[in-house]
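Take a look at the following structure, please.
The chains shown are only part of the set, and none of them has been moved.
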Amino acid sequence: MVRAEAARMSAGERVLGEQVARHARRRRARRAVVWAGRIGLAAGAVAAWDLASGTLVRPFFVSTPSAVAERLAEWAVSADFWFHARFTLTSTALGFLAGALLGVLLAWPLALRRVAYRVVEPYFLIAYSVPAVALGPVFILWFGIGLAPKIVLAAYFVFFVVFINTVEGIRQVPQGLIDVTRVLGGDRWVTMRSVLLPGALPYVLAAFRVTLPAAMIGAVVGEFIASNRGIGYLTRAAAGRYQTAGVIAGTIVLAAIVLLLSLALRPLSRVLRWRPEVRLRGEEVS
Amino acid sequence: AEPAQEAKRITIASAPNVFLSALYVAKDDGLFAKEGLTVEIVEVESGNDSIAALASGQAQYADVGFEDLAELSRAGDDSVVMAHDILNRVTLTLVMRKEVAERKNVTAASPLRDRLGALRGLKIGITSPGSPTDTYMRYYLGSVGLDPERDVELVPLGGGSALLAALEKGQIDAYHLSPPTPYVAAEKGFGVVLIDGPKGEVPELDRFDYTAWATSRQWAGENAGTAAAFSRVLAQATVKVKQQPDAVAAQIMDDLGSSDQATVLRTVKAMSSALSDRGCFDPAVVQRTLDVMLRLKILEEKADAAEGRLWTNEYNGC
Amino acid sequence: MADQAAAVRLEAVYKAFVPRGRSAQPLLALEDVSFDARPGEFVSLVGPSGCGKSTVLNLLAGLIQPSAGRVVHHGRPVTGINTEVGYITQDDNLLPWRSMLRNVEYGLELRRVPKAERRRRAQEFVELVGLKGFENHYPHELSGGMRKRAGIVRTLAYDSDVVLMDEPFGPLDAQTRVILQDELLKLWELKRPTVLFVTHDLVEAIALSDRIITFTCRPGRIKREYEVRLPRPRDVFHIHDVPQFRQLYDALWDDIRMEIAAT
Amino acid sequence: MTIRDARGTTEHATAQVLARAAGRSRAAAARERLLVRSGIVLLGVALLVLWEFGAPLVVERRYVSSPSEVAARLAELVLDGELWGHIGVTLGEAGAGYLIGIAVGLAAALVLVAVPVLDEIAGPFLAAFYSIPKIALAPMFIMWFGLGVLPKVLLAALMVFLIVLANTVAGVRGISPGLVEVSRVMGARGARLVRTVVLPGAAPAVVASIRLTFSRAMVGAILGEFIAAAQGLGFLIVRSSRQFETATVFAGIVVVAVLVMLVNAVIRAVESRALPWCAQRPHG
């Protein structure tokens, strides 16, 4: 009996061990495939670009990977470039803050008053479907040519998404939690602080994450319209001097900034430790 | 190729401008149609886009400067060639806010050096980086010992109306551009014209091929008849521009998107002296243009002035 | 019936709901419902789905107001949120962003019990239901049974003399259920609050209650009341064996079956 | 054991309670409707009045235009027929790009879903691509694809493509695994599985993203027209904006907003008819 027990235990452990090893093998193989695929894809794209440039397409149109790399390297060590980068980051950050703050602050009273929300809703929808880019030149007149129009554009791109998501976040807080709090003796203020605020937080943070790149896009649009600083300006200046390499390098820098910003925001989600899975809503839908 | 098989459709990439009056007149008077040509004008944002449109074969003609072509050529692209001259001098007209000019104590009558020297420390509007407003401004500044990066601030604002509005609101102190907008600033009283471009006040920039119609070398070669017809029609229309400015001014209002006929008329009159008569390039003027550009550092290295390289008179019947 | 000493009482209560849509018909959830519960009594409400059991509890908690009739708590009519009752809802309604212990403290916190005191009391209850060691877990890290336990002690921790429980063991599996029933009875014996307990499980109703009230189907009316005269403390694990069980169960089941058949 | 058998109530009281409740609720609903409607109208009027009479006090009229000017300009554009040409061009470009973007996005999503390794490989590239400001691409698109409709169509398609792709992948991932497993045990495989479970399951997410992205397609087409065009709403707007004809700029913007909302409404109507099972979802 005792021996049989021991034998069975070991059988179970053996199976478990085998399964774990099998899984580890499979996971390693998969990771290898994924990384090989990523590197292959990137290398293939660069190689195809390099080959095509000068044979299929004139370099004037697509530049060459080496020229772009060279330009990026030049920028990396030039104080000038960092000055421009700082400008873009500043307008992005300020615009983001302004838009996010306004969105959250405006959403709060409106989400709690159904009638008021229904009254303003159609106007928000109208404002949201205005192609902001279309306002470009008029913006110069309204907000001048300095930092202001970039901040305004960036904030515009941020505001609506934050507003809508905050309202949604407040609304989806289960009525049950609110009822329980009230029966436990919580007043309006307590309900707001202890239930609505933490309940809506995931949505607000999700909106922040989606709109951070949007803020930069807004700032860059502003720089395209009128500016003598910023990465957007650098890109445009390169285009003005027929330096396609500079245009592509600028585009790459912009994409890189967005990726870095999203990475920087990641720790924010640690606030949401209490969630089973930090998969923020609206991440893909914007 | 047989003329009958030649392309009859011409796409032009350009932004509205008074010095393109001949084009609008030719179109409006049906001169192109008489030659069997269909001409479509695509409005582009900036000169860079015109060059791109030409180089990619999307447009057959665009109005550009020699420096654009030279740069393109330096980038290894010889696909574009100047085919018809437009302006024989730089028509950029410098306008400054009135109170700034008063503060700096300059007028149109001051010596050229003083007028340019007054730009120190100002916010100066340009259309876009790399455009003529940018490069020639850098020349002006350099010619009086100012550093475009440190002594002034150059602000790209896109187009004439934006520059005009920004000047009016005091967001910039000065800018230069081909008329009419600088004239408008003066007429409205908030601007002072310091350099009247069409008059050729800057000697170095007179007898100078500022802008011309460029075309795709390959396209023009394959459609020589069409190219010649295009030049012919433009030359014909230029005559009307010079002789009947009033009629032309009324005619081109729409093309310019303007509603101020008096200013347009004034501009047409002012510009006509700068317009090339028959679109023919003078090898000497081209040579001088390129030399000056090199000296002004608008060009970075010497460009080949020989006919057939950057320019050709092949379609102009000179 | 108008027993002045009743802990809670419904007097000829009607409750109509008018759904939002334009075409929607108003529906009568409760019709002429009157009953009371004595202090310390454990009363179960059973009846088919949708017959208005939760509505009764919501009325007592003051979350909704009767369309007609009166809801009375210790002699005073309930007109707003009734913070003097404890309410354990069908969903556990734990705050997902608070650890288990801080959830148990929540009610005490809202009642401004000093920090040290509330920590002590919460901890005591947590240990009572065997949740020790899970104090810092977030609700999603607890099993269904653990969450239920936390929800129950959150409410019991602050000593309301009336506790409303809406199918508290609804979604649990049969075994965990019985274990929790046993725990609940033990907790109840400590202070003997008045309990109004909604359930679909007739065995559960019999095992726990002093009295069982059955409801008719929509509109919800009281069908019958049963006294459960089983001695306490009870052994919920062997409630089937008790002689009266079978008879009571059959009577209840007949009531319910008739109502289900009627729909 | 039975204490009481409480049966029989006054029909009269019941009827009274029901009638009173219905009346109260109807009155409340009517009051709210009235409040909302009059609120919308009042707010609209207030905004217009503020714009018409308030704005000129702060900024010059010609920089902000005014509702009356915009309306007049709009009427003019409609009457002389100019507007229809612009609308046709832009709608054509945006529409073509929209359809292409949706088709390519859906196809790519199905491939990524079918071969999860591909999804993992492509992930970082798609994220990087997504974060490129499309306005930076616009000039290059003109260079690469010319002055005609092609660059605008492609820009519109690009704006749509990534969002549809991401939402379709999310939609397919969101299908309850139980549904798929049960279908497979019942014998569904391959194309049948895709047709009967995957596509309808992902449909609500896909349709929602499709509805949302039309405005993106419009922005794409308009961006393209900003850089180079001979006709189109973007051309109209940018041209008048260069001339500071603010009234025309706003007229153009109004038209764009109206078009977006119209198309939205049409898609919503089609959606509620084609996907009746998600009619109940508040946000579907």
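Every chain is named by a letter (A, B, C and D) in the order it is written, and numbering of its residues begins at 1.
Keep this in mind: a residue touches a chain if its C-beta (ideal position, glycine included) is under 8 Å from a C-beta of that chain, and two chains touch if they have at least 3 such contacts.
Just so you know, these numbers come straight off a predicted model, no measurement behind them.
*Asks:* Can you tell me how many copies of each labelled chain are present in the full complex, written as a formula?
*Replies:* Full-assembly copy numbers, per this file: A x1, B x1, C x2, D x1.
Basically, only the chains that are shown with their structure count from here on.
*Asks:* Computing the C-alpha centre of each chain, which chain sits at the greatest distance from subunit A?
*Replies:* Most remote chain from subunit A, centroid-wise, comes out as C.
*Asks:* If you tally C-beta pairs in contact for every chain pair, which pair wins? Let me know.
*Replies:* Pair with the most C-beta pairs in contact: A-D.
*Asks:* Taking each chain's centre as its mean C-alpha position, how far apart are subunit A and subunit D in Å?
*Replies:* Distance between chain centres: 20 Å.
*Asks:* What is the distance in Å between the mean C-alpha positions of subunit C and subunit D?
*Replies:* Centre separation, subunit C to subunit D: 46 Å.
*Asks:* Show the residues in subunit B shared as contacts by 2 or more other chains, in ascending order.
*Replies:* Touching at least two other chains: 48, 55-56, 158-159, 161-162, 165.
*Asks:* For subunit D, jot down the residues that touch at least 2 other chains.
*Replies:* 63, 139, 143-144, 226, 238, 242, 244
*Asks:* If we use the touch criterion from the header, which chain pairs count as touching?
*Replies:* So the chains that touch one another pair up as A-B, A-C, A-D, B-D, C-D.
*Asks:* Would you pull the subunit A residues touching subunit B in the complex into a rising list?
*Replies:* Residues of subunit A touching subunit B: 58-61, 136-137, 140-141, 144-145, 225-228, 233, 236-237, 239-242.
*Asks:* Show me the residue ranges of subunit B that touch subunit D in the complex, using the header's touch definition.
*Replies:* Those residues of subunit B that touch subunit D are 11, 13, 40-45, 48-49, 52-53, 55-59, 158-162, 164-165, 257-258.
*Asks:* Using the touch definition from the top, list the residues of subunit C that touch subunit D in their complex.
*Replies:* 14, 16-18, 20, 22, 26, 28, 31-32, 34, 67-68, 219, 221-227, 229, 248, 251
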